[in-house]
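Here the structure is laid out as structure tokens; the discussion comes afterwards.
With one protein chain held back, the other chains of the complex are shown just where they sit.
Chain lettering (A and B) follows the sequence in which the chains are written, and residue indices restart at 1 in each chain.
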Amino acid sequence: MATKSQPRVRVPATAKAGEIVEIKTLISHEMESGQRKDADGKPIPRKIIHAFEASFNGKVFFAATWYPSVSANPYQSFFYKAAETGEFKFTWKDDDGSEYAATAKMTVA
Amino acid sequence: MVSRREFLQAAAAAGAILAGSGLGPLGRVAAQQRLTEESLLAFPSFGNATILHLTDVHAQLKPVYFREPSINLGVGEARGVPPHLTDAEFRSWYKIAAGSADAYALTSEDFVGLAKGYGRMGGMDRIATLIRSIRASRGGDATLLLDGGDTWQGSWTALKTRAADMAEIMTALGVEAMVGHWEFTLGEERVKEIADALPFPFLAQNIRDNEWQEKVFEPRKTFVKGGARIAVIGQAFPRTPIANPRWMIPKWEFGIREEEMQRQVDEARAEGADCVVVLSHNGFDVDRKMASRVKGIDIVLTAHTHDALPDVLKVGNTILVASGSHGKFISRIDIDAGGGRLKGFRHRLIPVFSDAIRPDPEMAALVAKWRGPYEADLGRVLGQTESLLYRRGNFNGTFDDLIAGAMLKERDAEIALTPGFRWGATLLPGDPITFEALANATAMTYPNCYRQQMTGEQLKTILEDVADNIFHPDPYFQGGGDMVRVGGMGYRIDVAKPMGERISEMTHLASGKPIDAARSYVVAGWASVGQGVEGPPIWEVVAGHVAREKTIRLEPNASVKVVAG
Partner (left out) sequence: MTMTSAGITRRQAIGSAAIAVFAAALAPRLALADEAAVAAELKKLYADKPMTEGRIKLDVPQIAENGLVVPLNVDVESPMTAADHVKAVHVFADGNPLPQILTYRFTPESGKASASIRMRLAQTQTIVCVAEMSDGKLYSAKAGVKVTIGGCGG
């Protein structure tokens, strides 16, 4: 049985203006590819997270579309050029319509 | 303890036995008389610091015989150059006389005869004596002892104590940093548990946790020795999760990580290192390539492929050192380093002739302490061998023929597969086959002997895949190790061909018929990297076989036809 997807993020708490910071995200998810068959030989339906988005103070700065070849428990890292203090928001969209989210604050000195 | 006088008597006897193989008996004795502890230690100190390298001991606490390979093919740029030379070609390259102590230690020529004269090599108590003596003459604060890994696996005591014996012994020896490969077959938790408790660092720049991509071990450490700042970067065996069970290290990722290696070298230089050393378990050919691409490394202490080279090999300004295996050798490198650079060096590969070196009493006591609870097991005589039993070499070794033969009989299989490990001590004709001798060739944490059906096509896929891991012309695709050994089946291999085309003429030996791609064969094997493999441990299978056969006599194995290219 699938457990509830749990996002985790690693963002620096502070940054200098103009600094390019690395953001690392992880979410627990089986990423069922739709290519496998169960014990009776019936295809197991696809259920993946197909979209990921990262925004800062409401503005999207990075987005990804994922296909079934992305590994289970998807890890995604990327960058952001710090300009002002504010909040990151990360969202993951599941094939089943559910949406998962995480936020993180960053202070820019 | 063997006195020097007794040793010389034994050597004289050996000289008589070996008359006619190059050096006359008198010449032989004369040569051997120079084999004293003093002569082994002879080294005019140079520069300001001494680096000592010991590697691939494979948990051998006692002196052993270890026959070097008679076939060790190089491919691509490594063809026909060290370490891919054997016997007469090796001697000719390094100007070593036939029948000499060096010839015995470094080649397989006349191995049985020379072994009787020169005796076993290695032993932790002998190694301790040499290291203690070098430290005393050089000054402890000018000496750096590094362990290249494959230290915690290869003996019954290391398996049973889950390397607690090796951790204590290497600590007592005064190791100052180590790296690893077979260590990881103890599993993530145990490796961390031992590494965290050691008084010296377990270095590895190329291991990451696969969750956040963070380093699992300290990547490097700088030591100040004789005033020289020596930066040591650890490089664990990059292919561990492929060559060994990945399920034992599920959270760790490896890889060569050349760019990160360059970053480590650059950081070390920026911090003012006078000498940058890579303590590597890449394997020689991988190190040779890495040294040509990563700039600023002064010394690579190589390991994994068990090569013992009497001289360093230079790649640009980088020196490659190869220190052998099973405790047979220690490398001593004296360096003159300062002002941010290595100004000069002197090197010697010191052979550990156990009969010529006094055992260190403290280390001997420590070894006895760890072996004590297992002595009855270790000493159990299973049978006797009339043939030389060795493993090392690209294709079937006689010890592997014994293991494969045991699997065919005991597991009633048509074909047997036994891995091309490079570890495992040698037995001479006439030696008893003790349980310890068997454990030295089989003791590991995934020993189950499986029995299953495989089609001819699947067998071909396996042979091709393993061959590509050894004979791929690009060293970064090589995994080290030797070719999987096969019992019950012959084949032809053309090492220079690409993957999928190397293996041909696969023949089922019992029937003399070609292997049918579509037919299923009953195959027995061990050391599968898969999880949940069922079957008895391989040492039980072989012990049962030896006990029934009583005397082991093996015919030369001609079932693999090798085309060197």
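Observations, loosely collected:
The rule is simple: a residue touches a chain if its C-beta (ideal position, glycine included) is under 8 Å from a C-beta of that chain, and two chains touch if they have at least 3 such contacts.
The shown structure was predicted, so the numbers you read here are calculated from the model rather than taken from an experiment.
Only one of B:Ser92, B:Gln213 or B:Ser511 touches the chain withheld from this view, namely B:Gln213.
Between the chain not shown and the residues B:Arg79, B:Lys221 or B:Arg246, the one that touches is B:Arg246. Counting the whole complex, the residues of subunit B in touch with the unshown chain are 150, 181-182, 210, 213, 237, 239-244, 246, 253-255, 304, 410-412, 419-423, 450-454, 458, 461-462, 465-466, 468-469, 476-477, 479-481, 484, 522, 525, 527-536, 540-541, 544, 547-548.
One chain is missing from the display, and on subunit A it is touched by residues 20-21, 33, 35, 56, 59-72, 74-81, 83.
In this section, only the chains that are shown with their structure count from here on.
Against subunit A, the residues of subunit B that register as touching in their complex are 211-213.
Within the complex, the subunit A residues that touch subunit B are 10, 24, 26, 75, 77.
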